[in-house]
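Missing here is one protein chain; the remaining ones are kept as they sit in the complex.
Chain naming follows the written order as A and B, and within any one chain the residues start at number 1.
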Amino acid sequence: MSSLLASARQSVLARHLTAGLVAAVVGILVLSLVSEFRATQLAAMAYLGIAAAGLTLLTGLNGQLSLGHGAFMAIGAYTAALCLQDAEPLAPLPVILLAATAVAVLVGLVVGIAAARLHGPYLAGATLALAVAVPGLAIFWDGTLGGEQGLTVRVPDVPAWFADAVFFLTATDPTRGRYTAYVAWLVLVAVFVLLANLSRSRVGRTWRAVRDDEVAAELAGINLARSRVLAFVVSAACAGLAGALMALVVRIAAPSGFTLTLSLTLVAAIVLGGLGSLVGALAGAALLTFLPQLVTQFGGDLGLDDVRSAELAPLVYGVVMVLVILLAPTGLVGSLRTWRHRRAARSAQPPDPERTSTTHHNTTERARA
Amino acid sequence: MQQLLTTTLSGITLGFVYAAFALALVMIWRSTRIVNFAQAPMAMLTTYVALTVIDAGYSYWIGFAAALVAGFVLGAAVEWLVVRRVDSTVEINPVILTLGLFIVFHSVAALVFGSQFRSFPAPFGVRGFEVGDTTIALTGFGVFTILAVLAVLGLLLLLFRFTDVGLRMRASAFNAEVSRLLGVRVGRMLSLGWALAALVGSLSGLLIAGGGLVHPSYMDPVVVYGFVAAVLGGLDSPMGAVAGGLLLGLCLSFVSGYLGSELVAMAALLVLVAVLLVRPGGLFASTVQRRV
Partner (left out) sequence: MKRSSTSRGGWKPAATVVTVLAVSAAISACGAGADRDDSSESTGSTVGITDDSIKIGGHFPLTGVAAPGYSEIPSGHQAYYDFVNANGGVNGRQIEFEVKDDAYDPTKTSSVTNEMVLQDEVFGIVGGLGTPTHGAVVDFLNDEEVPDLFVSSGSRQWGETPEEYPYTFGWQPDYVIEGKVIGQYIADNLPDAKVGLFLQGDDLGEDGEAGIRTYADKQIVETVSYTPGNTDIAPQIAKLQAAGVDLVVGFNVPSYTALSQLVSLKLGFAPQWIYSNIGSDPDLVGSLLADFSEGAVEDGAALLSGVITTEYMPGIGDDDDPWMQLWEKVWDEQGGKGELTNYKIYGMAEAYTFVQALQAAGEDVSREGIVSAIEQAGGSFEGPGFGPFRYSEESHLGLSGIQVVEIEGSGASKALTPVLVTDLGDAPIEEDDSAAGDAPPESGIPEVEPVG
């Protein structure tokens, strides 16, 4: 029995790894084929996706709502920016990314321990305050952190082996902008493989149990606080890593980049995609990256002036957010899944009413997770 | 010495403004168990209503009344059109809904009223009172702010403690099913709760705007600090909201004056976390909260 389980788990891992590898190669290919501008947009989508993935596990799987993950992105971004001040970076890029993650983990641990005691609106309030408090520190310590102007980031040179590898695959030399996009997507793939495994693992099941019923989970021997703190730390780590990539892509870490809007954007991304779903987080990130440009252009086509068409993008966001939560609270991915199951159930012969209805129920429940 | 006095007085005035906003949040929390993140932009919209009325040549008080009425209507409309239709068995849904409304109201205001700074009049003096030959940092409008908030607090306490409607509102929020069985028209009570809360919210918008500048984002800092004040007080208690607002206003004023204004947000966070770690349900939580 146990060996069967082990092999099943191994196969899950193997499947995730293979899918990851394929995704990485496809990602590099796509990035090399699209225009430079699309590549930077995709890079932005990648870092938003990483942060959203961490947040969707925290909120969807573990049931803690954080309105302050922009703060962890700021921490990651500033850590990376501090390492990338001079022409010669302090360390190789992967080390810098890990360092940014590590700092976010430390802060996430402290915040997570405090947050584990809080529920619902109290947690939302505390994380909201965190989101506005952290950028202020960058202004307070303006000597090291550059104050309001922020820290400019020097993107390190493209390593020769990396350029060679990309050249071998795509026959083009990566520019710095494209290089950061490649890095962002490779990290995205790695993070998604790790998170997918985590959510399928024992840890992920514990998180769901805590979310669904605290008392039952505690009776089953789960340490509530530890589970909560762990979920918080994992999501903070993702946000920190995303922040470091953001610093690389945007080439600056400045307080005005980490306003409350960023934190709310992340929440919007996971809701639009579907809470608890990694694919949903990525879909949400894609929407948030590409939608504003489209909507603004549409406004221009309608003959609105620049200021008004610029206001149109947030308006559409807001309306979409409200509509999704009213009409399809399971988000894009959840609704698709329900629709697919409903269709499958309809075509199944003969239909077993009781069973299909329970499947429905389960899928919606899971999707909402 | 005078700096100490000034910082204290401006902290108190600021605290009462946060308190007004926190009261609105507490109202909605008590009536529907929802934290309304769209409260600030709703108040911003109604302040623009007042400004439009005043700019059309009517007196301040007509604009004031128009804003309160607009707030009442807007609150009821939002509850009836949107909030009622959300599946609130999942705790996060209403939060996200009101965040979405937050964004919508913001853009609507910028589209309709434009995003310039506009000044908003105050009905009373904006010069400090003079005692002997020193001026103390308390203006006629500041006194009005304090009195208005205290009056609202009193009315709310009366409403919830001593009136039939208040009792029904509390019952609907506490247990909708049982209340319905007992003949309370729960839906109407929920709308009324939102309407009253939005009215109080509009008042806070007017108090913040008075003798200051208005633009579509002018309420944004209050989103955070007003919410922190409400959470400090325990979300359930009007008294707590006022106490939380005062505590926060004083803290922030002192931090801003003696340490640096960039640390204000951090101070709010630390005060909040310190209080919540000792009392996870806020200062005035009547019972120890336990979710089962």
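Here, a residue touches a chain if its C-beta (ideal position, glycine included) is under 8 Å from a C-beta of that chain, and two chains touch if they have at least 3 such contacts.
Remember, it's a predicted structure, so these values are computed and weren't measured experimentally.
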Given B:99, B:169 or B:252, the correct residue touching the omitted chain is B:252
Of the candidates A:254, A:285 or A:316, the residue in contact with the absent chain is A:254
Residues on subunit A facing the left-out chain by the touch rule are 11, 15, 18-19, 22, 25-26, 29, 35-38, 40-41, 44, 136, 139, 142, 147-150, 152, 154, 167-171, 173, 176-177, 246, 249-252, 254-257, 259, 261-262, 293, 296, 305-307, 310-311, 314
For subunit B, residues touching the missing partner are 2-3, 6-7, 10, 14, 60, 107, 110, 115-128, 130, 134-135, 137, 139-142, 211-213, 215, 217-218, 220-221, 252-254, 256-258, 260-262, 264
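Keep this in mind: only the chains that are shown with their structure count from here on.
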Whole-angstrom distance, CA centroid of subunit A to CA centroid of subunit B, is 33
The subunit A residues in contact with subunit B across the complex are 59, 63, 65, 114, 117-122, 124-126, 128-130, 132-137, 139-140, 214-215, 260, 264, 267-268, 271, 275, 307-308, 311-312, 314-315, 317-322, 325-326, 329, 368
Within their complex, subunit B touches subunit A through residues 29, 35, 82, 85-87, 90-93, 95-97, 99-108, 110-111, 114-115, 220, 223-224, 227-228, 230-231, 235, 260, 262-266, 268-269, 272-273, 276-277, 280-282, 289, 291-292
